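Shown here: the complex without one of its protein chains, the others still in place.
Right, chain A next:
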Amino acid sequence: MVQLVGSLRKELADSLSTCKVLVVGAGGIGCELLKNLVLTGFKNIEVIDLDTIDVSNLNRQFLFQKKHVGKSKAQVAKESALQFCPSASITAYHDSITNPDYNVEFFRKFMLVMNALDNRAARNHVNRMCLAADIPLIESGSAGYLGQVTVIKKGLTECYECQPKPAQKTFPGCTIRNTPSEPIHCIVWAKYLFNQLFGEEDADQEVSPDTADPEAAWNPEDTAARAAVSEKDGDIKRVSTKVWARSTGYDPIKLFNKLFKDDIMYLLTMDKLWKKRKAPTPLDWQQLEVLVNSEAPASGLKDQKVLDVWGYCQMFQDSVETLSSQLQEKGDDAELVWDKDDPPAMDFVTAAANLRMHVFSMNMKSRFDVKSMAGNIIPAIATTNAVIAGLIVLEGLKILSGEMETCRTVFLNKCPNLRKKLLVPCVLDPPSANCYVCVSKPEVTVKLNVQKTTVLSLQDRILKERFGMVAPDVQIEDGKGTILISSEEGETEANNNKFLSDFGIRNGSRLQSDDFLQDYTLLVNVLHTEELERDVEFEVIGEAPDKAPPPQSNQEEVNSITNGNKDSAQPSTSSKAEDDDLMIVDSDEEEVAASNSAAVATGTKRKYSETGESSAKRPRTDQSDAADDEDDIVALD
């Protein structure tokens, strides 16, 4: 007779009370998970999250209350959980999991690591740490009604990075600066504008007309004539947008007229751009002011209303005034950080994006919709997170019972599928032989132009952003062991702005890139090319190029699931401006097109568990079978 403690076998119950587990993330899934862990009998729990509590968390992160807004998620989650279950021992870290303090030794302390994250960068990192420490990892994600849980064990299963994820979509600079054709282009522009005016200036986030647009291809002799059209613009060019804005005292009307009148008139002079496109129409503050009709504001949720042009003009004025006074209060050289949940920052982006949409003859969007796209917001509810957290514990119990072979990846559907299942378990795949992370000697081939790629962009764009390293050291395999990049501060900064060719790197060169913290070495083979598409810095060989956007139909549905994504270049358990829960679907960078690439997530294949599921191919019937369609979107990544 098996001895039971509650619902568990005695040996299992005993091991729960002694083993140490790590929960990465104390957001939507993290809160539910902590509750489940203490109730199941886990006694030694460590939880880490760098985020603080926001009002928009309270609809589901039940360990937090209004009075906790602004406090550390990890700390408050620990305190709340202990109130309910004082016998547990919980350690909280208000920190980023990528901090070098959490090294392989730290990970080895645990029997089990459970991810409750919201961004790809942190997931990649924890994946590598668990591979390096050889600790089983349970990975999870949720988006709206959908969710997924999977188990990762070195050598036995696919790792988080075995399946290539859809590339993070960015927009060509000239689309953003000169020829926006979709609302998302205007929203990205407005977010850049926020940083140019109030935040950290970034040369990659220019907002003024791009005179180097190859499509405009004008003659140099015309340049003078164009400069004459808008001599103000000529002036502005020489100083940064921020300096200029400051010199006007952040006068909203002057800013408005530069952005929506002068810059647009300047764009109009690049007439080649408007041969096939509808030309933009400049706006003039003074003219708009005359036309104002004072209508009573409509009822209903104000966020979901689309205002008229003057409404956005006023929103622009108000938000510029608020933000500039915030900036002033912070003193010289202060910078604001854009946050979708900060009302004036969100108002500013809503107003600027809509005014630009209007200038380019697009239908304007409500603040609610702009927020979705600008913040890449994933809808989230307690119910889904509760189900997912429950599944995490069930997988955890199997691992602790030594029944790794019974572990599954489980998908939560929106509606029961054709087999009437809401939860669909699938067999775990073995590691991919082509993975650039979990094979014994990882290697990749990258196509780039060695004369145009700087050492800094190799480090930031390729090794950190694309290959998920935190602090890479790079050595050229040239027989001399030349150090190209050192993770020690100050050692190789002088190399940053030099090109790869300056170091003798050419077609066929091999770069050994090492991340000490992740205990991860990646050999990068360089394939030199001069034929990359516009605005593409590099390509990884052997991966599918960007997929075409999904069909228009059902786009709204797709958007609502994919928009949100907390990914930012900064790995974190929950990056600052972003939300809590996870990303299941695809994650794209903040600027990602709402509509793009999500529905074609690559990691969608799934195999049915032998138990009760026979066919690997699921019949697709009529279009009313919505649940099935959505399955395909759910791909943990």
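By definition in this document, a residue touches a chain if its C-beta (ideal position, glycine included) is under 8 Å from a C-beta of that chain, and two chains touch if they have at least 3 such contacts; residues count from 1.
Please note the rule applied: contacts and distances are computed from a predicted model.
Between the names "NEDD8-activating enzyme E1 regulatory subunit", "Adaptor related protein complex 3 subunit delta 1", "Armadillo repeat-containing protein 8" or "AP-2 complex subunit alpha", the one given in UniProt for the chain missing from this structure view is "NEDD8-activating enzyme E1 regulatory subunit". In the complete complex, the hidden chain is touched by one of A:Gln304, A:Ser325 or A:Asn497, namely A:Gln304.
Contact with the chain that does not appear here is found for just one residue of A:Pro416, A:Pro430 or A:Gly504, A:Pro416. Considering the full assembly, A:Arg408 is the residue among A:Lys165, A:Arg408 or A:Arg461 that touches the omitted chain. Although one chain is hidden here, its contacts on chain A can still be listed: residues 6-7, 35, 38-39, 55-56, 58-60, 62, 65-66, 83-85, 144-145, 276, 278-279, 300-304, 341, 358, 361-363, 368, 371-372, 377-383, 386, 391, 394, 408, 410, 416, 420-423, 425, 552-554, 557, 560, 579, 623-624, 626, 629-630.
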